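Everything on this sheet refers to the single structure shown next.
Of the protein chains in this complex, all but one are displayed in their positions.
So that you can tell them apart, the chains are marked A and B in the order they are listed, and the count of residues begins at 1 in each.
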Amino acid sequence: MPPEIQPPFSKILIANRGEIAVRLIRACREMGIVSVAVYSEADANALHTRTADEAVLIGAAEASESYLNIERVVDAAKESGAEAIHPGYGFLAENPGSAQAVADASLTFIGPSPEAMRAMGDKAAARTLMGKAGVPLVPGYQGEDDDESLQKAANDIGYPVLLKAAAGGGGKGMRVVENPDELEEAIGAARREAQNAFGDPRMIVEKYVTNARHVEIQVLADSHGNTLHLFERECSIQRRHQKIIEETPSPLLDDELRDVMGKAAVAAAEAVSYVNAGTVEFIVDPDTRQFYFLEMNTRLQVEHPITEMLTGLDLVQWQIRIAAGEKLPLTQDELSMRGHAIECRLYAEDPASGFLPATGIILAWQPPDGPGVRVDSGISAGTEVGVYYDPLLAKIIVQAEDRPAAIQKMRTALRDTVVLGLTTNREFLLDVLVHETFQKGTATTAFIAQHMNPWLPDEYVPVEALIAAAISEFHSPSNTGANLSTSENDPYSPWKRLKGFRMGMGQ
Amino acid sequence: MRLSYLANGHNHDVDLEKGEGGYRVTVGDSSQVVQVNSSTDGALQLLIDGKMLKAHVAAEGKQRYVWLNGKSYSFEKPSGSARRGAAAEAGGDGILRAPMPGQVRQVLVNEGDQVENGQTLLLLEAMKMEIRIQANLDGKLMKLHVAEGQTVDKDATLLEIEEG
Partner (left out) sequence: MTFTKVLIANRGEIAMRILRACRELGIKTVAVYSEPDRNAMHVRYAEEAYLLGPAPSNESYLRADKIIEIAKKSEAGAIHPGYGFLSENADFAQACEDEGITFIGPKPEAIAKMGDKGVARATVKAAGVPVVPGTETEEKLSDEDLLKLAPDVGFPLLIKATAGGGGKGMRQVNDLEEMPAALESARRESLAAFGDDNVYLEKMIIGARHIEIQVLGDNEGNIIHLGERECSIQRRHQKLVEESPSPFINEDEEFRQKMGAIAVQAAQAVDYVNAGTIEFLVDKDKNFYFLEMNTRLQVEHPVTEYVTGVDIVKEQIRIARGRQLGYTQKDVKMNGWAIECRINAEDPYNNFLPSTGIIQFSSLPTGPGVRVDTGVYLGFNISPYYDSLISKLIVWGETRGQAILRMRRALEEYRLVGVVTNIPFHQSLMEQHRFIAGNFDTKFVEERFSIEKAEEGKETNPEIAAILATLVAHQQTERAAHIIQRGKRDTSNWKWVGRWERMHR
């Protein structure tokens, strides 16, 4: 091979599980890179374990014993000869200590530098830094975080306020406090959650902007000083501060605001010398069209596929290439958006009782398909959804020529989705899609609390459903159930890689 | 033969009779002939009154899950005489159960304590989320069934309160 042509890496370890691990493995496969999965005892039969070229058991089901254990992950990388580690999202993704440990082991961490992560990961320090870089901030307080200081800050800012874990993200250790009486208990609970999730109980306080929109900008930066933004994602449809529907472009933005916010996001990234893919989250007041920096997520986002569908760029492949030192070949002017993309997150949860996570075994799973439909999932029939990990089952992503067509396509896709065996938010998502406020494109982060609460599934039981149940007792279609495709030795397993495997061919 | 399904606390009886070219199915006062087509991919194709319907059905223990026309339904097939389930759902009886499987993070009360309706008694953690178990009536905590750090199944009894 001529010296000037080298593949970015020959082997990458995927330090994650579920749909995102499968997504990362696919990117590796397309780039001719061998993928190594890590798995916990609970995931011995998981899709990502079966999908990867190699798989290494790293510990017990508890995340702290496996996916959060950086030493075991680094050991697995070294043993398997991987040159780089992709953390996905969650787990080790935003932990500067992990990035450092990977670097110390002379391996490449596919993500930003530990310094950039540290700078953005500490919400208190990030606010200070962003203020200096001229990025607009929500009124708030970061500093001494004893209960008394927080109380005073909350009074100064004015209720409602938002308590946030200084170390955190993703809605964990976060509480909206409506009035002073609730503050103390909220601080206690938020600190406990923050301690559990991030090992750090520190809090900051921000003004809680009611009726705001959550709009984020995807950025991509190489190690040669080029930083691009890949436009926005509208993520206002949230429950418990966690997104369930995302779309792009945002119905709120026009080209002018898009440009200003894009530039602010690039400035935010450049302020911490950011390299690789990242997302700058803003909240936008729909009345004044003012926007404020919320935080920067120093990793791949769950909702990255809608940006991929709209811009045509494969973000994961670019992450890998940037980590290998490649230069971005595009300029901001060369990027464009096409059509409209929406993602719905299919969760194992019960929207009728406070979105409590649900558990169970996936007895039947038939993802939707067809033109413009993409499904990123980490499940198969027989997958057990347990208590240990995030209850995200699959992401259903659609792209169509405009927003109404995309909504229509998503409704069709969700209706076609067959997932049986546990409670999911599928029908809730369908109800959101047809809600007038959503269809108008004016939903704010308060949408679910205001318009979809309480929500109850349709209790009407059609006679045909009973007939189907009764007939199935005799006319068993059983074979698609839990006992299919779970065995390691299953020759039909879609993920078993057989060398020179040729279907139906006489040898 | 008669089959019974429990849905949302209501019982539905389905009478099924196998005959020439299909089943005669009676639900309530409606009766129809149902033809069954392929069932190879887990889908049942039903011809009911000239109308073609596609359904997916999955079974686990007593649970029956049905997908039909884009909607999902969950039924319970009661075994023998027992038609419980409906009663167990009812609140206000002072017995607090785990709403989902998880780990007991913190117990905030002791046996014998007087508790108020709405008071947080115990913190349960599952999927990195904290769930507060709150008293559903005023009274005295009679029994504490779990300890901190213990893992519990869904519907496990956590605490018992006696009204008063």
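Throughout what follows, contacts are C-beta pairs under 8 Å (C-beta built on N, C-alpha and C of every residue); 3 or more make two chains touch, one makes a residue touch a chain.
Being a predicted model, the structure only gives us computed values, none of them experimental.
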Report summary line: Out of A:Ala63, A:Ala264, A:Leu313 or A:Leu346, only one touches the absent chain, namely A:Leu313
Query raised in the report: With respect to the chain omitted from the figure, which of A:Ala133, A:Val176 or A:Ala405 is a touching residue?
Result: A:Ala405
Report task. From the listed residues A:Met31, A:Val176 or A:Ala189, report the one that touches the chain absent from this view. Result -> A:Met31
Report task. Touching the absent chain in the whole complex: find that residue among B:Ala7, B:Val27, B:Ala43 or B:Val107. Result -> B:Ala43
Query raised in the report: Any idea which of A:Ala125, A:Val375 or A:Leu430 touches the chain not displayed?
Result: A:Val375
Report summary line: chain A residues touching the chain left out here are 1-2, 5-8, 10, 22-23, 26-27, 29-33, 305, 308, 312-314, 316-317, 321, 326-330, 336, 338-339, 367, 369-372, 374-376, 400-401, 405, 408-409, 412, 492, 494-495, 497, 500, 502-505
Query raised in the report: Taking the full complex into account, what residues of chain B touch the chain not shown?
Result: 37-38, 40-43, 45, 52, 54
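What we mean here is this: only the chains that are shown with their structure count from here on.
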Query raised in the report: With chain centres defined as C-alpha means, what is the inter-centre distance between chain A and chain B in Å?
Result: 30
Query - Complex interface listing, chain A residues touching chain B - result: 172, 189, 192-193, 196-197, 240, 353, 356-361, 363-364, 366, 386-391, 414-416, 418-421, 423-424, 426-427, 430, 458-459, 461-482
**Report entry** Residues of chain B touching chain A in the complex
**Finding:** 3, 5, 7-8, 10, 12, 14, 16, 18, 23, 25, 27-28, 30, 34, 36, 39-44, 46, 48, 53, 55-60, 64-75, 77, 99-103, 105-106, 123, 125-132, 154
